[in-house]
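Data block below; observations after.
With one protein chain withheld, the remaining protein chains of the complex are depicted in position.
Here is chain A:
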Amino acid sequence: MTAGSKILAMGHYQPAKVLTNEDLTRIVDTTDEWITTRVGIKERRVAEHETVADMATAAAGKALANAGLSAADIDQVVVATCSSVDRCPNVATRVAHNLGISAPAAYDLNTGCSGFEYALATADHAIRAGASTRALVIGAEKLTDVTDYTDRTSCILFGDGAGAAVVAGVDADEEPGIGPVLWGSRPEMGPVLTIEGWRPYIVQDGQAVFRWATTELPAFAKETCEKAGVRPEELGAFVAHQANLRIIEPLARKLGATNAVIARDIVESGNTSAASVPLALSKLLERGEVASGSPVLLFGFGGGLTYAGQVVRCP
């Protein structure tokens, strides 16, 4: 048992193929100006041969290496994803097999775009409860598999990628590096964002999601900070789900994250659902934009109108 857990290191993976706004103008009726002013996206990455498990494995392998650990040190693998085509074996056991992790607790978790924050919470809870010592927490998505390229309102949004964190219990004299989770959902609003059916595509009522996100989330983001005992102006970084710059920027402003680096990975990666937060955080760390030990608010929101967030200490 331990008093809490912390992120030891992050890693990420993005496919090599870039799909620019200019490329999209040849597929659907759209323009770079239209996309940029509405969501802020310039380009996104598209997996050609990689599966969700391949991208999750690559991100997790880098996170392990960045933590200076090996497969033998891991006893829990959680993968947040809503776009894996294969249902069984799940993505987590595929990742474990690829990395040579023997006999871990291995499970997938689907709460749409808030998946990474839910997964980080369940991994933290398992470690606190003594059921696990060190975990790989991964967000991985191949959204282009479920993107309808005849729907000009949604197909411009989505990309593929993965991000991963290595999470471990803190020492007896150490403060927890992962703050209490604030999580919830609005089940009655489920129909505004769906990936349904046998050959599913993402279908979204963008205006309804936008309205929910811009009106209800600022209070939740504040409450997440309160739970962690951190004032918004003390945040070193704010990494929100990369859905739309016009959601992220007002959210940061209403929260009062005046001194925080605001993650804007959406510009070059698009919306990668559960992968977007760990991907953006891993890139911020790689570029050295956030000081070690600095409090960072992670906040995810998405399908099912689920949401979850926590303040973590930057590794």
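The criterion applied here is as follows: contacts are C-beta pairs under 8 Å (C-beta built on N, C-alpha and C of every residue); 3 or more make two chains touch, one makes a residue touch a chain; residues count from 1.
Operating definition for what follows: contacts and distances are computed from a predicted model.
Comparing "ABC transporter ATP-binding protein", "Succinate dehydrogenase", "DnaJ domain-containing protein" or "Acyl carrier protein" against the UniProt entry of the hidden chain yields the protein name "Acyl carrier protein". Among A:20, A:37 or A:150, only A:37 touches the chain that is left out of the view.
The chain that is not drawn here is touched, among residues A:51, A:194, A:214 or A:294, by A:214.
The set of chain A residues touching the chain not shown comprises 37-38, 205-208, 210-211, 214-215, 244, 246.
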